[in-house]
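The complex is shown incomplete by one protein chain, all other protein chains being positioned as in the whole.
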Amino acid sequence: MAELVTFGETMLRLSPPRGTRLETEGELDAQVGGAESNVAAAASCLGVDAAWCSKLPANPLGRRVTRALRGHNVTPEVAWDDSDAARLGTYYLEYGADPRETTVVYDRANASITTVDTDELDTEPVADADVFHTTGITPALSDATAETTRDLLDIAAEADTLCSFDLNYRSKLWSQEAAAIAYDSLLSRVDLLFAPRRDAHRILGYDGDAEAVARELVADYELDAVVVTRGADGSLALVDEAIIEEGIYSDETVDAIGTGDAFVGGFLGELLTNGDGALTPEHVETAQAYAAAAAAVKRTITGDVLVSTRAEIESVLADESAGISR
Amino acid sequence: MAELVTFGETMLRLSPPRGTRLETEGELDAQVGGAESNVAAAASCLGVDAAWCSKLPANPLGRRVTRALRGHNVTPEVAWDDSDAARLGTYYLEYGADPRETTVVYDRANASITTVDTDELDTEPVADADVFHTTGITPALSDATAETTRDLLDIAAEADTLCSFDLNYRSKLWSQEAAAIAYDSLLSRVDLLFAPRRDAHRILGYDGDAEAVARELVADYELDAVVVTRGADGSLALVDEAIIEEGIYSDETVDAIGTGDAFVGGFLGELLTNGDGALTPEHVETAQAYAAAAAAVKRTITGDVLVSTRAEIESVLADESAGISR
Amino acid sequence: MAELVTFGETMLRLSPPRGTRLETEGELDAQVGGAESNVAAAASCLGVDAAWCSKLPANPLGRRVTRALRGHNVTPEVAWDDSDAARLGTYYLEYGADPRETTVVYDRANASITTVDTDELDTEPVADADVFHTTGITPALSDATAETTRDLLDIAAEADTLCSFDLNYRSKLWSQEAAAIAYDSLLSRVDLLFAPRRDAHRILGYDGDAEAVARELVADYELDAVVVTRGADGSLALVDEAIIEEGIYSDETVDAIGTGDAFVGGFLGELLTNGDGALTPEHVETAQAYAAAAAAVKRTITGDVLVSTRAEIESVLADESAGISR
Amino acid sequence: MAELVTFGETMLRLSPPRGTRLETEGELDAQVGGAESNVAAAASCLGVDAAWCSKLPANPLGRRVTRALRGHNVTPEVAWDDSDAARLGTYYLEYGADPRETTVVYDRANASITTVDTDELDTEPVADADVFHTTGITPALSDATAETTRDLLDIAAEADTLCSFDLNYRSKLWSQEAAAIAYDSLLSRVDLLFAPRRDAHRILGYDGDAEAVARELVADYELDAVVVTRGADGSLALVDEAIIEEGIYSDETVDAIGTGDAFVGGFLGELLTNGDGALTPEHVETAQAYAAAAAAVKRTITGDVLVSTRAEIESVLADESAGISR
Amino acid sequence: MAELVTFGETMLRLSPPRGTRLETEGELDAQVGGAESNVAAAASCLGVDAAWCSKLPANPLGRRVTRALRGHNVTPEVAWDDSDAARLGTYYLEYGADPRETTVVYDRANASITTVDTDELDTEPVADADVFHTTGITPALSDATAETTRDLLDIAAEADTLCSFDLNYRSKLWSQEAAAIAYDSLLSRVDLLFAPRRDAHRILGYDGDAEAVARELVADYELDAVVVTRGADGSLALVDEAIIEEGIYSDETVDAIGTGDAFVGGFLGELLTNGDGALTPEHVETAQAYAAAAAAVKRTITGDVLVSTRAEIESVLADESAGISR
Partner (left out) sequence: MAELVTFGETMLRLSPPRGTRLETEGELDAQVGGAESNVAAAASCLGVDAAWCSKLPANPLGRRVTRALRGHNVTPEVAWDDSDAARLGTYYLEYGADPRETTVVYDRANASITTVDTDELDTEPVADADVFHTTGITPALSDATAETTRDLLDIAAEADTLCSFDLNYRSKLWSQEAAAIAYDSLLSRVDLLFAPRRDAHRILGYDGDAEAVARELVADYELDAVVVTRGADGSLALVDEAIIEEGIYSDETVDAIGTGDAFVGGFLGELLTNGDGALTPEHVETAQAYAAAAAAVKRTITGDVLVSTRAEIESVLADESAGISR
């Protein structure tokens, strides 16, 4: 039985080699990626039994997603879309080099998941899990995904499954106003929140420093814990009145996509193993450290997904010379 | 000024290496292809000044199409779609090996071309051309493409541009009934028809042998000429009461996709150069021979598009040992 | 709970591109393969819940095996070897072209599996399964694997799990004499036997035609059923006194490695789904047909492992034009 | 009709992957490149209608050049060399890493362009263009290219086409003495000069700082404008007595080849669009900024040629965080 | 000390993947090849100590040749050209597929070897060798190579080194008339001749069947032995009045380039090892059989050069099922 269940869209990810352009290159590297399955895969690196639920087209591209996720040790729980309109969301990633930015071209409209209905999904794993996690991307995809997100959070809550959420605001998917309304409705269902400080500011209107934001979020939505992330400045958690800060590794970046998901997956992975799933200050502090190390390792790997082991994450944590800046 | 203008959808084509599967392979070969631009490119190999008009997303993938077609010496005349919904149609090609069939997975719904409007296009090249060519794929894409197809055929007819059409029935795009109605309305606007015998039979209900089909099509739609294609049995043309038959080359097949388009492009390419664009039996006979050679060379090349030269096509025609089966 | 459990060695498989040589080529394609996991993967393509048990080095190469098998929808049940001597068996495959033969260079001595002990393995899945399958390769690897093979067959038998076995004689692993002794001891534990006619002849001394061989094997070892395979001449099964013959597809061969395993996997895959696991003549006939189709599709794919779906296998079965030679 | 016409040699460029050596690597990346076609391609990224004239072998390698340039939206105006001696100049590029330098091996002697004659070329596009551009590489190739360079500058001058020239001294092609004589004769025909300060110093003997060099060049050759480039120190332009300085982006370098050409192409691209082709201080200042941004983007791309868009160049210009050092 | 010394040009060989075209493909496979070094490499596969002498540019491309040949176990004896004009001959190979022919584009004019002088070479290995071999390609390259060819044959003759020669007429290098004059002058210096029947007919005017041609060649030029090759019809040798015929293997062809060189190398390789270098009918018969097998194996390998071993060649000879057609 899965300890962690996530819900969201996983896309085909296509990218030309570094230094070449989408307009001209003849060879694309093909992988799959999506915030919620990235989180599940990262957590499974730490030994968590992880599952991901979604809706996929019943074609080779949909099966590619389930094959890839199984390979990453994530159990797919999928509603198969065999309609004529079935399609897999796709995104194209072009690696940048300063001053040319890394570019993402999304081609995800009308993906099969946008028609998902709670009735199509097997919701038992959600109820049986220790943690259910999704992100702000999922409700942004369609009315159907928004409704299913709410349903699954309700099912989780009812079953005493801890509800975890990452704001993950994506401006290409919806307006700040629409996001604000949706977040406000969803956060009351959430127990553990990952909040990029920029999203908390831009979308939810929290203006203070990370600590202030954390305190207000916990107060406003009765959260068990919040982790405010602030890029190069590391993360700040608030749990049981305790403030815990963690730096980031000054690492090399091979591929930044998925770093935030590896952070969340590392956090949940440690929380659900050594942390017993309990949001105590002590466990959160450890989970935050694993999260930072998982994120740092992810940045060294091409692809959305962390491919690592607990031993490797812990060797990064142990290696003083690896140079974390706290 | 372009001698040949074609109109239709061009897609991104993604394929894993031979012997590997879409479900698992990490590297996809990326090209572009579409029946009507394939025809333009093949004709340009024979020296024709060729253009292609369409609607494309104003993003790197859309620009990839124009770059690729210019590289194939086809002038793109494009309406750029900068809406949020802009997208490029895509298809995935998996090479088969007996008894596993070559598979195509289409992901072309809602491509930018499905919203094309005649007013968005520069129609002068159509009016100025010697030949305007499109296929049965284009009106199948959407009501908008169907209407624009009719408009462009009308503009061409009014300007004394020869109207060329390839039935090209695609069952994944529309029903036989819908196609029959559309074909019936369009064929009255057509001067030169390329008709796969199977399509003439299945969709238009012509039951006889190729010659009978040809005679009925010419009679029913007042065509100047028709070329009925019948796979391994070669082609049969009817023009000015003359019946002309041409075999096919018993060639090796590296990639069969686009063979029919190379046939049409080879035909139009020869017709518009040495044939002066005149549909006489003599010119049609020569054009048919070039068409068969162009198709045979295409089969030896990976990709939708014929990359060749007049000299190469003619060396195939001249080489008795190449073994055409008539 | 797995319906099918297999036991055996899975190796890293490294091969240079076709037409290049192991002595010179700079790029090797890396996959994993082994007879018993190949069978499990092929069966899972038909919808069977399949597992594979073995012993692997606790290093990235060992984890590569479990990742790859999970991707093929096979559940690994693995004893991890963290000793200093832990290693993954490896083989190098060089594709031939007539008259140069395909060559395999094995580097599998002292692989972790050669030290396996039944006590290290979780044997519950074997007892809970409907079918347990292994091959003549496994006992050939070491005394330890031979003993564990016997133990697992005993555990299966005791639990009423059907015991399936493929002779699969490998001359590079042991002598004919050693194999004969081992086979003789193991076959009394077997219910369903896959016997290449050449192995039955060379090793076990059965001299007649396939039918005679089948009848003697069933009689001598009290088998429920036997399937004698004879290369291009197809297979012959004997079950409940009924003789069932099946041809092979005259297919293209992209990669012949693993064809026999796909045959067995296809057989078991159909037997365990529509066949209810019952060795009746009717079910065996159907299973044999699926086996032939699965083998034919495997030959079109690079790698040891069948990557396919029930729908694809059935489309091959349904397509008369695919040209099976019976 | 082309607004910009350039004249010069375009070569086949072959390079092994980074970190590998020309002496050993089995796979070469093949592209085309040449200073003058690089300039045309960069200008076309900003919306200029650009052409390039030259002489090429009438073989697949020559056609590769025209295909590639059309793909980069540059119209080739080519004299085809079908003599037995026809050949395409080639160069091999090996990427360095400190302290091993990037190495270029030229194999360009006796390329078809070295036999070019003005009579072979269609000179109308030169006369019809707004700007004609060539570089000090072209006259260095052969007596024939030197004479044709003079002819085309004369044709341009007569037709009031602005004559643009980049000194681009290449020590492997000719001596400093020979270059000095040629430059002296050509510069009197030039209106707009791009002068690397090192070339102005070494070849033409101008010893002062960039501003002094600029003033002397304008005075000595009655130039409309000069842009002195000085590597990491940016560029300095003199036009209508105004001195304009521009820095460079402290960017990442993926491939430095072609950076100077992207600078010139960016300059001419902006000058010929928003700048109306008029060499005013205001337009030169803007053109110089676009030039710096185009050069910076080029450095991030593998290959001689800038593959970009006006929108991308302008986003670099707009992004303060991209960190230009002025 | 080398038993076999060959003399000739070795070029860089560049080819796009099968099914792609030189006009468009972005990745070229780079190898080296030349008739005389191909022969030396093939002979070394059979255990002969082989050397190759030539002149090469003193640059990375020239060093690539010596590195590659050493890798093939051929000792390079090279005059290094450090002049400004030094260059390596190059050829581009595009794989065909019926009816499109395999195409070779040569770019070999003015290669360093065309300026070779006997004085630059170390001729001791020629005098010390058992066999000196060159082909009709070498004297066709330039007056200098023709003169050096004569010199080396004279040096070999004087030193009782057996002189071996392959007519190898190349129409792209010289006229039939020029070749005829050169052959006539060189053949009087030759002991062992390999004569493609077509060359003997076209250039030297011998009109009869292979046996007649062989008899006339031996008579006219006082040869010790001649091997007439006739494509699919195999070879016919004449030695000491004995006629020996050998068939060819009906093999798969991966790459036909270099097949004839592997034939000669296989012949000389066997002759110089088990054959003691003695041109007796018995040894010639065996050598001819090894030659056919070496040629058959070469056809299965991408590249000019046979990469094989005596054991592999002999396994082909031994395998009746490999199906030689005699």
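A, B, C, D and E are the chain letters, set down in written order, and residue numbers restart from 1 in every chain.
The working rule: contacts are C-beta pairs under 8 Å (C-beta built on N, C-alpha and C of every residue); 3 or more make two chains touch, one makes a residue touch a chain.
On a predicted model such as this, the values are computed, not experimentally measured, just so you know.
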Which residue of A:F7, A:F132 or A:Y249 touches the chain not shown here = A:Y249
Key: Identified contact with the non-displayed chain, of C:E94, C:D166, C:D191 or C:D304   = C:E94
Request  = Mind listing the chain A residues that contact the chain we can't see here?
outcome  = 71, 249-252, 254-255, 293, 296-297, 299-302, 307, 312, 315-316, 319, 322-324
Ask   = In the full complex, which residues of chain E touch the absent chain?
value = 63, 67-68, 70-73, 309
Query = So that we can see where the missing chain sits, which residues of chain D does it touch?
reply = 18-21, 23-24, 96-101
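One rule holds in what follows: only the chains that are shown with their structure count from here on.
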Ask   = If you take the chains that touch chain A and keep only those that also touch chain E, what is left?
value = B, C, D
Note = Comparing which residue numbers chain C and chain E contribute to their contact, where sharing over half means same and under half means different, the two sides are different
Ask   = For the chain pairs B-E and A-C, which is connected through the larger number of C-beta pairs in contact?
value = B-E
Ask   = When the centre of a chain is set as the mean of its C-alpha atoms, what distance in Å lies between chain B and chain C?
value = 47
Request  = Would you kindly tell me how far, in whole Å, the mean C-alpha position of chain B lies from that of chain A?
outcome  = 45
Query = So which stretches of chain C touch two or more other chains?
reply = 71
